[in-house]
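Here the complex is missing one protein chain, while the rest keep their positions.
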Amino acid sequence: MYRVAQIREPLVGGQIQRGWDSLAHPCKDWQTRYPTKRAFGYLCTYSPIELLHAAGFVPVRLVQGSGQVALANAYLPSFSCALARMVTERLLSGELDCLSGLLVAHTCDTMQCVADIWHMADLPFPVVAFSLPTVLSNIGARDYLLAELHRLAAVLESDFGAPVTKDALRTSIALYNEQRRLLAMLYEHRWAFTVEQFWTLALSGMVMPVEEHNVLLRSVLQSVEEKKETDRQGPAVILVGAILDDPTIPIMVHELGGQVVWDDLCTGSRYFDVLVDETQEPFGALADRYLKRVPCPTKHDDANPRAEHVLSLVHRTGAQGVVFVLPKFCEPHAFDYVLLSKALTNVGVPHLWIETDLTAPIGQLRTRIQAFIELLRGS
Amino acid sequence: MVEKRYKKLKTAAELQRLMQWHYTRIRLPRLGRPLAWVTSGAPVEILRAMGVIAVYPENYGALCGARREAVSLCEAAEAQGYSPDLCSYARTSLGSVFQSERAPMGGLPQPDLLIACNNICGTVIKWYEAVAAHYGVPLFILDTPFIHGAFEPHALAYVVAQLEAMIRFVERTTGRRLSMKRLERTVRLANETVQLWSEIRALCKARPSPLNAPDLFVNMAPIVVLRGTEGAVRFYRHLKAEVEMRVKNGIGAIPEEKYRLLWDNIAIWHHLYRFYNYFVDYDACFVVDTYTGGWSQEIPEGQSALMEGIATAYATVFLNQSLEYRSRLMERLIREYDVDGFVMHCNRSCKPYSLGQYAMKRRVTEGTGVPGLIIESDMCDARAFAAEAVKTRIQAFMETLAERK
Partner (left out) sequence: MTKPYFLGVDIGSLTVKAVLLDAGQRLLTRGVVPAGYGGQEAAEALVARLLRECSLTPDEIAYTVVTGYGRVRFAAADEEVSEISCHARGAFYLCPAVRTVIDIGGQDSKAMRLDAQGRVVDFAMNDKCAAGTGRFLEVMAAALDVPIEQFGALALQSKHPVTISSTCTVFAESEAISHIARGVAKQDVAAGLHQAIASRVLGLAARVGLEAEVMLTGGVALNVGVVAALSRQSNQRITVPPDPQTVGALGAALYAWHKGRR
């Protein structure tokens, strides 16, 4: 049982609903909603959205969504992940034509390929590649990343007529830092919201102007009462994985008697993890945030092993188990899973592996999650 | 019955001895010489110059695939939790580590250090992380940023800085020092090998082509695993002489060459001869391919810019370049080798090589007018090969080519 916040309906409630619709269809009614703003698509938390914002764009995150893949079958073979296939589908269908540009940060082999595939697909807007380093702890990585950030800024100016000044970048950084702080607070106060409200609030921020999202989060958090530990019931789990763009799984965990208490997800804590240092020169500060963060599976960092991070999350949140939500055909996550699984087994933390794909077979998900919660209760 | 269609090279015996020697010698007592597992795109010249023995798990994967012994190793890796959707070289290699008793030659000798370069793919980083965790040995990763447009100066500077760090890493890990003189010598040998191999491949522009795809794939092994050695140079000199002789005497690799084809992607190791024989049945020869030409970059010699030369050569390999670059490369090869059709192996194990094939196929046919065929399989995992489906597609494609003649 969660204590539901006093959300000021209908204004904020309406915003939450619109935010929710937007996640699946970010371009819907864009001209009506934001007639003076240009949208720039991106896919990953290694994208410097502060830079896009400073150049005057609204960064809009493209997620998997749901639907059929038809057009994309002529562009990608079956052994590519659902995110790549669904975004390709939506790009080809014209559903994302409100975008002025699309930024593809270099993460995995699939993203590396789709950046070029989309470039060759003659979309109505340019596809810009951001080749950030893969080995974050290597000598020269920072210098290279800094140069690549400057190159991106130069491309925004030359190809989009959108220059980036250091002052504008500082302002954008401050806004996104504020969003990060607010999201962290939202996470700390998740008990005050229903599972669906919580995820909508968290995820909708990725497709609306950050200024709007900050106002929304501030207003819902104002009226939140302090969380009470005793209200929490049922086995606590953390989610580990990639893109979670709808709350089916956390809702199911809750309905079956468990509770999601934190996560290590691309669309979850990795989005707001670690602030940009506002006292530093802004380009360098942006670079340092990527180097400081715990890496995702597509990055290698000798100084920052991911297993330790996941274990510390379990420890800090008092979670009893971990639920891996991994996309089929995602090599980086699938490799990491084996090492993380061993690390968790070594310290006696049970874990469940769920593989997601284009469609979510609800019955099968339910069986697994229910069995896992029963397992956690038994131990 | 399968092998009789294939015209065996006289140098095949020398190749076999050379590769056997490589696999035997890595198991001999090392006498203090450190041994490194290395990715196919790593700058091995540096290691060789320091006397480090280099061993190639990818080549081992190809060997297991060709011997049809990869499946049980993949199963061993899958039993440890590795998804069957992962690269089959990685699964085969890890399987050979977890269950060496199942592996050909008992697997590869335990490494003292690991060197991975992501110019071929990002999967090698995850694979080598797993190997490093298993053996508890140090890993160095050379990060060569992917080139979507141009090879930027800051990318070059990054790779050069890392090469210098790599040298220090190897020195620290092995206690050996790099001599620039020895490095220059190794680079000279590597360049000579690369040049010989390029010339051999270029001889296939002749009609009929002296070599077919299996020849290209089998004979590229020394350039991958023995690049920078005298043995490799000697071998390729002999191979080149034999291939020149075939050209001079008009001897083709297949009985009758009616169609000249281009191959894209890694070979289907577990059906190497059988698969290409399906094409020989239609008098089609693969005169050129995109994979074996991967080792075609010579490193500019001369000490002052040697590091930059090595960095550029390794950072600009074709798999580290955009799909447009690769499409232009294919178009150029089709023109230069007078190719009638191209076949792309959509290889489940290799996303960088395969995901862009649908887009590339359209671009290349548009640019050259030449038709293409996509065949789905896996380079090493024999479970992903459906013979009937493959034969049907080949038949339909060859009928298309026949109509065009």
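First chain written, first letter: the chains are A and B, and each begins at residue 1.
Here is the rule we use: contacts are C-beta pairs under 8 Å (C-beta built on N, C-alpha and C of every residue); 3 or more make two chains touch, one makes a residue touch a chain.
Being a predicted model, the structure only gives us computed values, none of them experimental.
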{"item": "Which of A:Pro35, A:Gly161 or A:Gly363 contacts the chain that the document leaves out", "value": "A:Gly363"}
{"item": "Residue of B:Gly81, B:Pro138 or B:Gly231 in touch with the missing chain, whole complex considered", "value": "B:Gly81"}
{"item": "Interface residues of chain A (partner: the chain not displayed)", "value": "350, 353, 361, 363-364, 366-368, 370-371, 374-375, 378-379"}
{"item": "Touching residues on chain B - with respect to the absent chain", "value": "71, 75, 78-81, 84, 382-389"}
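As a working rule, only the chains that are shown with their structure count from here on.
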{"item": "Distance from the mean Cα position of chain B to that of chain A, given in whole angstrom", "value": "36"}
{"item": "Footprint of chain B on chain A - complex, ascending", "value": "74-77, 79-80, 106, 108-110, 112-117, 119-121, 129, 131, 133-135, 138-141, 143-144, 147-148, 151, 297-298, 300, 328-329, 331-332, 334-339, 341"}
{"item": "Chain B residues within the chain A interface of the complex", "value": "80-83, 85-87, 90, 118, 121-123, 125-127, 129-130, 133, 141, 143, 145-149, 152, 154-155, 157-158, 160-162, 164-165, 322-324, 346, 348, 351-352, 354-359, 363, 376"}
